[in-house]
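Notes for the one structure printed next.
In this view, the complex is presented without one of its protein chains, the others remaining in place.
Each chain carries a letter (A and B) given by its place in the written order, and its residues are counted from 1.
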Amino acid sequence: MIDNLPFLVVAITILLGLYTILFRKDLIKMIMGISLLESGVNLFLIALGYRWDSIAPIFTGAPSLAMVMPTVQALTLTSIVIGVATLALLLSMVMVIYRYYRTTDVREVTKLQG
Amino acid sequence: MSDCMSKIIRTTADIMFMFIVVFGFYIVLHGHLTPGGGFQGGAVIATGFILLIVAHKLDDFLGWFKKKAFQNFEMSGLILFIGTALAAIPLGYLFFMNFLSGAGGLFGQVVPYGVNPGFLNTAGTIPIMNIAVGIEVLGGLSIIILYMTSGISNHEEGE
Partner (left out) sequence: MRSIVAGITLVVLAVALLFAAVSIPFGNPAMSDMDDYFIAHGQEQTSANNIVTSIVFDYRAFDTLGEACVLFTAVFGVSVLFRLRKKEEDYEYE
């Protein structure tokens, strides 16, 4: 049970992100929820590749040759970059929305005219 | 963002900017030996530029670095990346082949396998691609923040 603490943290992070997306009505907070969900997925990938008593997969002055799985770390790197790109685009769209509607509340941003 | 921060913050940002940029280039260049790589180092350098944007006026920053410069950084990084990948085809290898590894020339030193202290002149095309992605991420992240900041200031002027 206590060995699975990283996976529990992943589950709680993803649930917090989902709660924020589903129950908050502010666009900035929904973006925070999306970012939190993304962090949970990244943490899940890293935690999935861990092996007990292993080191990072780098040979420069390595104390032992038991290494954790490197492929998930490469995937996480790609995922982080795409997360940054998505976050920048989402925040820019929220800024444009705020410029025209003067609010970021999703209940107010319902007019489809223009 | 229309007015600048106090003098203490501006001076600290000016001094820290140099160290942040040097540290970022260290991470980019040693990406095949130590933890790090192109994206991480480029993000660190972009953080240095963002520190300058936050501490100073936007017009002052645009007087020192043009938007065009960051666009050129990003484009040249992407072109260097794809060009390194394409350069393997005329030499008779496959796309994205690591043709410089162990060849003896640039970045072509043969490494002793296993645990070693780390030699900079190894790993073939990987350091070149690290530098390319580092330059691209530097330009990309800086110009995203630059466009968002100028969007805020345009908005404030349009009130």
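What we mean here is this: a residue touches a chain if its C-beta (ideal position, glycine included) is under 8 Å from a C-beta of that chain, and two chains touch if they have at least 3 such contacts.
These numbers come from a predicted model, not from an experiment.
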Touch with the omitted chain, as defined above, among A:Met32, A:Met69 or A:Val106: A:Met69
Absent chain, residues of chain B that touch it: 31-35, 37-38, 74, 77-78, 81-82, 85, 96, 98, 101-102, 109-111, 113-114, 116, 118, 122-126, 129-130, 133, 136-137, 139-140, 143-144, 147-148, 150-151, 154
Residues of chain A (touch criterion as defined above) contacting the omitted chain: 1, 3-8, 10-11, 14-15, 18-19, 22-23, 47-52, 56-60, 65, 67, 69-71, 73-75, 77-78, 81-82, 84-86, 88-89, 92-93, 95-96, 100-101, 111, 113-114
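Definition applied: only the chains that are shown with their structure count from here on.
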Chain A-chain B separation of Cα centroids, rounded to whole Å: 23
Residues of chain A touching chain B in the complex: 56, 58-62, 65, 77, 80-81, 84, 88, 91-92, 95, 99
Touch list for chain B against partner chain A, complex: 33-35, 37, 39, 43, 114-118, 137, 141, 144, 147-148, 151-152, 155
